[in-house]
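Left out: one protein chain. Kept in place: all the others.
Letters A and B mark the chains as written, and numbering starts fresh at 1 in each.
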Amino acid sequence: MSEAHPELGFLRKYVFSTDHKMIGIQYGLTALVFLFIGFSLMMMMRWQLAYPGEAIPLVGGFLKNSWVDNGAMLPDFYNQLGAMHGTIMVFMGIVPLAVGAFGNYIVPLQIGAPDMAFPRLNMLSYQAFLIGGVIMLASFFMPGGAASSGWTSYPPLADIATTGQTYWLFGMIFLIASSLLGGINFIVTIVHLRAEGLTFFRLPFFVWSQLVTAFLLVLAFPALQAAAIFQLMDRLAGTSFFLPSGLVVGGEQIAAVGGGSPLLWQHLFWFLAHPEVYVLILPGMGIIAEVIANNTRKPLWGYRPMVYSLLFLGFMSFTVWAHHMYLTGMGTTMSTFFQATTMIISIPSVIILSCLVISLWGASIRFTVPMLFAIAFLPMFGIGGLTGLPLGLAAPDIFLHDTYYVIGHFHYVVAPGTIFAMFAGIYHWYPKVTGRSMNLRLGYAHFWLSLIFMNGIFMPMLFEGMAGVSRRMFDPTGYVHAQAAHTLTLVTSWSAWGLAVSQIPFIINFFWSMRKEERAEENPWQATTLEWATATPPPHGNFDAPPVVYSGPYEYSVPGAETDFSPQYVKQEG
Amino acid sequence: MSEIVIPYQVEPHPMTGVTSGKLGIWVFLASEVMLFGALFSSYVLLRVGTPAEYWPSGVEAGLNVPIGTVNTIVLITSSITMVMSWASLKMNNLRGFKRFMGATIGLGLAFLMIKSFEYSLKFSHGIFPAVGWPEATDPSVFNALYFTLTGLHALHVILGIAVNVWLLFWGISLFKSQPERFAGRVEISGLYWHFVDLVWIFLFPTLYLL
Partner (left out) sequence: MSASDVENEDFKQHIKVYVMVFVALGVLTFVTVAVSYLRLPTAAAITVAMIVATVKASLVAGYFMHLLSEEKVILWLLALCAAFFVTLMLVPLATMVGIAPLWPL
C-alpha cells in the first residue's frame, strides 16, 4: 500500500530507515567499503610476501612506526593484516553483502511483500553490523594494534594476545547479534509474507537459498557467541576456559589458573564456522540460479532436486565441522565420522552445480555481463569444490593442512565463486535499484580482467601448498622448500595487484551509470520473477496492490506463449 | 513513518497457524537453546576432561544450596505469575494483568537481588572467576563456569525484566485500542521469560547439586 504520507526528514529516510530497500542499500554500500578495505590489507601483505623486507611502495611512508620499519612491514603488522583480512572479508564483507544487501533488498520484492516481517528489527540489525564493523576497524589504531591471531582466534595465542583481540571479540558480539536478528527476520518473512499463490515450490531459488542461509545463521552463530564470551572472560577476568595447565610462554610459565581446553574453542568456533562457509556460498548460488534461468530463456533444470539439495546441505553443514580439526589428535572413530559426513555433504553441492551446468544445455544464451560472471562461476566453484576433497579426507589433509593449498581451495570458492556471484547480482539488479543500465564495455573489461587475475592469484597457491609452503608466514623464504616456490608467490602477488586495477572499470561504471539521463526499461532483462513487477526503484510498500502469483518462477519459452517469458504474476491463457 | 500494513501481526497465518511475532520469538528461542547448549556442552567437556578428585561439588566450591533453592522457587513462581498475567489479559481483566505482571517483575528483581547477595558472599570469601577451588591446592575451572553461566543467565533475566517493565508501564496503552495485539506481545514476552526459567531449571542442579 503506497499511500501518500508526510515526507520523511533526511535522517528518518536515509539514516534511520526501516524500509528494507534503504537498509539493503546501506548494507550494500557499507559492505563494499569493508570489502575494499579488506582487499587493501591483502595487497600490502602481498608486497611483503613477494619482496620480503622491502619498503612498501606508495603507502609505506605513511604507515605508523609500530607497523613498518622504514616502510618495510614488521612481522606483527603482517599478522594483524592476516587476521583482519579474513575477519573483514567474511564477517564484514561477504555476509552483509550477500544476506544483508541482496537478501534485504530482493527477498521481500521476490515474494511480493510490502517489507520484511520486522522492519524495526531490520534497522537494528544494520546498526549492530555497523557498530561491530567500526569496532573491528578501530582496533588497528589502538595500542597493541588489531587482532593478530588469525581470523580463527585460536587459544592459547588469542587468549594472551594484545588488546586488539579484545576489540575483535566485542566486534564479533555485535556482528553476531546483527546476523541473529537478521536471520530471524528472513525466516519469518519468507514463511509468512509470500504473496497469494506463491507456494514454496514456486519460490525463486534465490529465496530458498536465503531461507536456508537464515537457518544456518540462527542455529550456528550462538556457539561462537558462547566461545567469544568465554575468551573475553579468559582475557578480562583471568579465567582459563581455554588455557591449558602449565602453559609456557617465552620460557616462563604463565600465571593462569589452567585446566582449560584450547580444543574447546576450536569445537565451538568451527561449529559456527563450517555452516558459515555455506552462508558465504548459498546466496551466491541463489543469484547465479536467477541469472542463468533469465539468460538461458529456459526454466532451471532440476529445480526440485536443487531445492531438496539445499535443505539437505543445510542440515548436513552442522555435522562436518571437525574436518577443520583432523590434526588435533582425535581418535580414528570420530575422524571417520567426520570424513563420512564431509564426503556426504559434497553430494548436494555437486547436484546443485550440475543442475546449473545442465541448465545451459540447449539454451539460447544471452551473454550479458551478469551471465558472463554466472557462467564463469560454474567452473570456478567446481575447482573450489574439488580441491576441497583432499582436505576433507584425513590422510591427505595431514600434508595439506595449514598450507597454501587450503588458502587456494577456500578462495576459489569465495573469490571467483561468491564474489563473482555478487558481481553478477549487482549487474543484474542495478537497473531495478537505480533505474539505469550499467555500461557494457566497462562490464566486459571488468569481467575478463577479474577472471584472469583471480586465477592468477589462486591457482599458484594450490601448487605452493602441495610444495609444502605453510600459510600465515611473514617470510616464507626463510625456508628452502618455500624459496623454490617463490616464483609462484610473485605470480600471485602481481595478479592480486592486477585484480585491484581490474576493479577500476567496475567502480567507475557503478557510480557513473547512476547519473545517466537515459532510464532503463521497467523489466530490461525480460525476467519472470516478482521484483520486476513493480516500479523502478520500487516505492515505499513496494507494490500498488498485493500481487498474485499464478505459476512457477522460471516460465521462459513456454510453448504457445507470445513472448519467450511468462512472468509469475501474469495469468496465462489456457 | 511506515504506513505500510504488514499482515499476521495479530491474526495468525493460515498455513502456520501462528502470528509472525510468535514464530519470530520461537526462532529466537531456538538460537538461545543453541547458545546455552554451547555453554552446557563446554561445561560437560571441561568437567569430563578433569579427573573427579579435582572437580569440586557445588557445596565444596562454596555454593549455598538453600539460597539456590529459594532462588529456584522465586523464578518458578515468577513463571506462573507471568502466565497468569497473560491469562488475565485474555479474560479482559486489566487489573489482574497489572498485579500479576507487577509480581513477575518483583520476583525477577528478587532473583537478581538474591543472586547479587550470593556473588558478594563469594567475593568476600575471596572466590572470584579466576580463583580456583578454595579447599584444594590445585585450581579448577568450576568457578569460571559458575560466574560466567550464572552471569549470562542474569543478563537474560535483566533483559526480560526490562521488557516486562516496558509492557506494564508504556506498552499497556495499546490495550485500549488493540487488546489482542497487546495480549500477543505479553504472550511473546512470557515465552522468553519461561525460557529463562527453563535454563535455570537446568543450571541450578548442574552447578549447585552435582
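Definition applied: a contact is a pair of C-beta atoms (placed from the backbone, for glycine too) under 8 Å apart; a residue touches a chain by one contact, two chains touch by 3 or more.
Being a predicted model, the structure only gives us computed values, none of them experimental.
Touch with the chain omitted from the figure is made, among B:10, B:130 or B:198, by B:198.
Only one residue in the set B:50, B:150 or B:189 touches the chain that does not appear here, and it is B:50.
Considering the full assembly, B:33 is the residue among B:10, B:33 or B:110 that touches the omitted chain.
Mapped onto chain B, contacts with the missing chain fall at residues 16-18, 22-23, 26-27, 30, 33-34, 37-38, 40-41, 44-46, 48-52, 54, 65, 69, 72-73, 76-77, 79-80, 82-84, 87, 90-92, 138, 140-141, 190-191, 194-195, 197-198, 201-202, 205-206, 208-210. Residue-level contact of chain A with the missing chain is found at 191, 215, 219, 223, 244-246, 258-261, 263-264, 267, 271, 315, 318-319, 322, 325, 328-331, 333-334, 337.
Heads up, the rule we're going with is that only the chains that are shown with their structure count from here on.
With each centre defined as the average position of its C-alpha atoms, the distance from chain A to chain B rounds to 34 Å. Within the complex formed with chain A, the chain B residues making contact are 1-8, 13, 15-16, 20, 23-24, 27-28, 30-32, 34-35, 37-39, 41-42, 45-46, 49-50, 54, 128-132, 139-141, 144-145, 147-148, 152.
For chain A in complex with chain B, the residues that touch the partner chain are 1-3, 5-6, 8, 12, 18-19, 113-115, 117-119, 180, 183-185, 187-188, 191-193, 218-223, 225-227, 229-230, 233, 237-241, 257-261, 264, 267-268, 271, 540-541.
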